[in-house]
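Please read through the structure below; I'll follow up with questions.
With one protein chain withheld, the remaining protein chains of the complex are depicted in position.
Per-chain numbering from 1; labels A and B assigned in written order.
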């Protein structure tokens, strides 16, 4: 039985069993491209090893499937923080020795140089990204300023785009309802807090257009389907700076989290994979990625010098979730909370949606 | 035949006839078998085994059973203990297991398993496991000092149930039940979702099937009666959707039907609707039904066409000459003869619609969600067992439908093209 299963997955995964020494799996799109340019290509050039990037809709379930089937074809993967924690708990990931993470360029020890929580048992952060909301400046010249404005249909009439899912939406609702970031998860941990979040969402429910894929959010905004929408900040940056769209991000109430590089158990080139992560998460490696896409570099030493976008002129600081000005009223996603309550709150969320 | 049973027939050289026949045919049979073997293997590998594996996953999870040997033993020895107040030995076994989990890195696995039925336990297990090796007897007080949650009756019920490798709990969750302190109970109004979504999925699929049938019937009829040259042109139009990527088609519908889309622009321009009163035909149930009907329409047209093509026009003429009006002719003579096509097309469209995932995800909005979207959600959140249980329930529903079809119409009358 097990063998047959291995055989089937082996057959289906032949497609990307390329002859590379290290295979990195990421999310594709502009994000995957940024990691290819910043990490995969330079590492291959520097070490003389071959490396290849493969795309996935979401690397985390793919990793789990591979490890379960005993046929791992990927060495490094880029996964969300909560997934990294969960997969690590489930024994799907190799532990990473913190000693292999390079100290900062200025000599600061890695543990002190990285932002808190950016090095976990099984992963090292590669960037920090945020759920933000954005609007079209041609629609609202005097645009919304605070997260409460997102829920204010009288002051800012029009449809709202929201990601279809409980995570980051319930937090946004509580922030919009005036809950301080520090109290958000404590509130959400109680039945009353959950009711409060859904009650806040009820106030705009009739005006919401729900999106699922990251690319949908800027598209909805561009089509004029929504007046404002939540989005991954990099997507809005791409549309605004890359394509010149009149989009403005509101950083108030941003909900940020880290993305981590991890190594699956049974990776074919485990040692090279560790070397790749060490290279990619160095001060320069993280700077390189942050200059390709507007996600923050998760270590202090990377942020000392201004990071300039690949167009050679745009300073990334105002566009980065980690810019101090952008972090005034911000919330770090609690992976512990979501590991515990993801299924439960999503069932509630789906039930609420269908009511 | 009666003679054959009493007297054994033999060939000219005295061998039993049956044996000779079997030998003569065995070569042909072997060859036939070898010809279908690749397909058989393919179906086995890519279809039957995964389905079997899925069914197994829906009733099997050893995440807790293998991480907590002491508790497994204790639960076995003490059936029906007081969940509200487990004895000290139970806590001792729990602490022993937590220590074991911490050293063997099984915390996440066992916590995840319990979390499926008792939400909020993954972090509880992690914290408990970290503290376990320093705990001293009496373990009950020591553990409750770490976190009072450990005394929850629901947690003990969940652990007892999870101490067996096999379980029906995922089906209970999949039918909107919650494990509470007093055992399994129906979920609260705000949490019930699965049965409602099953119902909605079947309802929407039924609506789509009916719309497809109404749209496909005249088209298929036209295809069947037109001369070959013109019907093949029409057939190309019918098949066109098959040659376009599903995503492209779905996105086109979005462009067409969304509030700032082509249709609404046109209606506003014509003055049919006001600019601030645009029709919401996308990101809701309407959008889901429109887009899915379009995607599935060919699956209705083709079986209908294949049945209608072979109905000779003389039946209709006969009915007319016998005194039937054109409506009676259609109802009593033509329609009954297209039934195998209607049934095949409907079955096909319905089953495809029930499992459809991409289209509702893209255009469904808030109320256009179907059960497959939740299955996919649990797949990505790695609650494979619940996803498998939901999928198995879907499979069972479809098999039931298939059985009904066989009883009512007869599977041998199915005509797919």
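Everything that follows uses one rule, which is that a contact is a pair of C-beta atoms (placed from the backbone, for glycine too) under 8 Å apart; a residue touches a chain by one contact, two chains touch by 3 or more.
Note that contacts and distances are computed from a predicted model.
**Q** Which of "Spermidine/putrescine import ATP-binding protein PotA", "Deoxyribose-phosphate aldolase", "Sulfurtransferase complex subunit TusC" or "Peptidoglycan glycosyltransferase" is the UniProt protein name of the chain not shown?
**A** So, among "Spermidine/putrescine import ATP-binding protein PotA", "Deoxyribose-phosphate aldolase", "Sulfurtransferase complex subunit TusC" or "Peptidoglycan glycosyltransferase", the name matching the hidden chain's UniProt entry is "Spermidine/putrescine import ATP-binding protein PotA".
**Q** Would you list the chains present here that the left-out chain is in contact with?
**A** B
**Q** Can you tell me which of B:249, B:278 or B:320 touches the chain that was removed from the display?
**A** Only one of B:249, B:278 or B:320 touches the chain omitted from view, namely B:320.
**Q** Among B:11, B:85, B:168 or B:328, which one touches the chain that has been omitted from the display?
**A** In the complete complex, the chain left out is touched by residue B:328.
**Q** Considering the whole complex, not just the chains shown, which residues of subunit B touch the missing one?
**A** 312, 314-315, 317-326, 328-329, 332-333, 336-337, 339
What we mean here is this: only the chains that are shown with their structure count from here on.
**Q** In whole angstrom, what separates the CA-based centres of subunit A and subunit B?
**A** Here the centre of subunit B sits 30 Å away from the centre of subunit A.
**Q** What part of subunit B is in contact with subunit A in the complex they form?
**A** Subunit B residues touching subunit A: 45-46, 49-50, 53, 105-109, 111-112, 115-116, 119-124, 126, 190-194, 196-197, 200, 258-261, 283, 361-362, 365-367, 369, 374, 377-383, 386.
**Q** What does subunit A use to touch subunit B in their complex?
**A** 1, 4-5, 7-8, 11, 58, 60-61, 64, 86-91, 159, 164, 189, 198, 205, 208-210, 212-213, 223-225, 336-337, 339-344, 346-348, 350-354
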